[in-house]
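So that we are looking at the same thing, I have put the structure below in structure tokens.
Left out: one protein chain. Kept in place: all the others.
Chain naming follows the written order as A, B and C, and within any one chain the residues start at number 1.
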Amino acid sequence: MSEAHEHEIRVRYVECDPMGYLHHAKYFEYLEEARTEALRVQGFRYRDLEASGVFFVVAKLSCRYHKPISYDDVVTVETSIDRFTRTRIDHEYRLLCEGQLMSEAATTLACVSREGRPIVMPDHIWSIQQASKPRRVDH
Amino acid sequence: MSEAHEHEIRVRYVECDPMGYLHHAKYFEYLEEARTEALRVQGFRYRDLEASGVFFVVAKLSCRYHKPISYDDVVTVETSIDRFTRTRIDHEYRLLCEGQLMSEAATTLACVSREGRPIVMPDHIWSIQQASKPRRVDH
Amino acid sequence: MSEAHEHEIRVRYVECDPMGYLHHAKYFEYLEEARTEALRVQGFRYRDLEASGVFFVVAKLSCRYHKPISYDDVVTVETSIDRFTRTRIDHEYRLLCEGQLMSEAATTLACVSREGRPIVMPDHIWSIQQASKPRRVDH
Partner (left out) sequence: MSEAHEHEIRVRYVECDPMGYLHHAKYFEYLEEARTEALRVQGFRYRDLEASGVFFVVAKLSCRYHKPISYDDVVTVETSIDRFTRTRIDHEYRLLCEGQLMSEAATTLACVSREGRPIVMPDHIWSIQQASKPRRVDH
């Protein structure tokens, strides 16, 4: 994605904790949904990748929580690709509510086989980086 | 189980909603854990059943919520088998906090293959009913 | 709602279990989202109700699972009001994927105060039933 992909998610009641805020662990469920939708606009369904034996697992992640997000808020997740190699994809995320930055996060996905062994991603997936202009590409 | 099997679970912060109560959908995660532990004391690990191609899926369930359960409460789940056939198991559950009845539930599990087709449960699983004295057994 | 309200939800990866199916406990998170959206089209935000001291808690529920729902499926939740009193609302739900009935469920909500005591719902909430033509109304 040459620009960040935007995806909106409304906060569910069940996702909020006794403080009334989106629980910090739920953010990663939002990031997963957001990058799945970013992939979809690139022409890929993650379910098809898995069916073809290509899996992406989270190898590491980090998140900073600036402001709490409340029940029923609509969160805009901006997803961009920071770095793209034949074995890994680094995503960056910004979570906004009504234009205000609430949280920033980053994940590193590793490409693995059904058995969990690291693999080199197939050419048709690798082609995403050409369309998406990540900040860094390592061939 | 000739008597109900008891299993204790302490309520996590993440499982509570903005009212500060265990969210109503989480109860079924507790029931699943409780019947897995009831199965374990019968000598079966559900992970081994799945590895051997025998799956149990929830075909129907119901729950009545009498009193709310709060964060950090210790819930005792009493699990008993109400009815046992070669294709289905009906469980009944009582959830208690400090001896007080908070909720009652029931589930029906169907025995299926990896592909989700109904199957007749293998003899070694069927033998559970002999040990567990369900209220009703249909051969 | 004179007809069932329809709401679509795409199944998240995190919501699926090792069988690859939407976990049976997650259905109730979908039902909650669906009836919140049904309420929204009636002109009410549940967050506003709570802010005004009116809470709806689940008093009982039931669900029958006909066919498994898979990762990335789009589920249409049809929500209708079956019965409406000054203290309780009974909803019925049908979950469909591509027009096929996957599951049916029912919930009973009780109107309570912030402290959890049963209350008679305020007039402006009660007016919903006039617009929504539930099958049964008890004054």
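Here, a contact is a pair of C-beta atoms (placed from the backbone, for glycine too) under 8 Å apart; a residue touches a chain by one contact, two chains touch by 3 or more.
None of the values given here were measured: they were computed from a predicted structure.
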**Asked** Considering the whole complex, which of A:28, A:44 or A:126 touches the chain not shown?
**Response** A:28
**Request:** Would you indicate which residue among A:4, A:61 or A:119 is in contact with the undisplayed chain?
**Result:** A:61
**Prompt:** Which subunit A residues touch the hidden chain?
**Reply:** 18-19, 21, 24-29, 32, 50, 55, 57-65, 68, 116
**Footprint left on subunit C by the chain that the document does not show** = 13-14, 16-20, 23, 25, 71
**Footprint left on subunit B by the chain that the document does not show** = 12-14, 29, 32-33, 36, 45-47, 70-72
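By definition in this document, only the chains that are shown with their structure count from here on.
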**Prompt:** How many degrees of rotation map subunit B onto its copy subunit C on CA atoms, rounded to the nearest 5?
**Reply:** 180
**Message:** Taking each chain's centre as the mean of its C-alpha atoms, which one lies nearest the mean of all protein C-alpha atoms here?
**Reply:** C
**Prompt:** Looking at CA centres, what chain is most distant from subunit C?
**Reply:** A
**Fill in**
Whole-Å distance, C-alpha centre of subunit A to that of subunit B, is 35
**Fill in**
Among subunit A residues, those touching two or more other chains are 13-14, 71
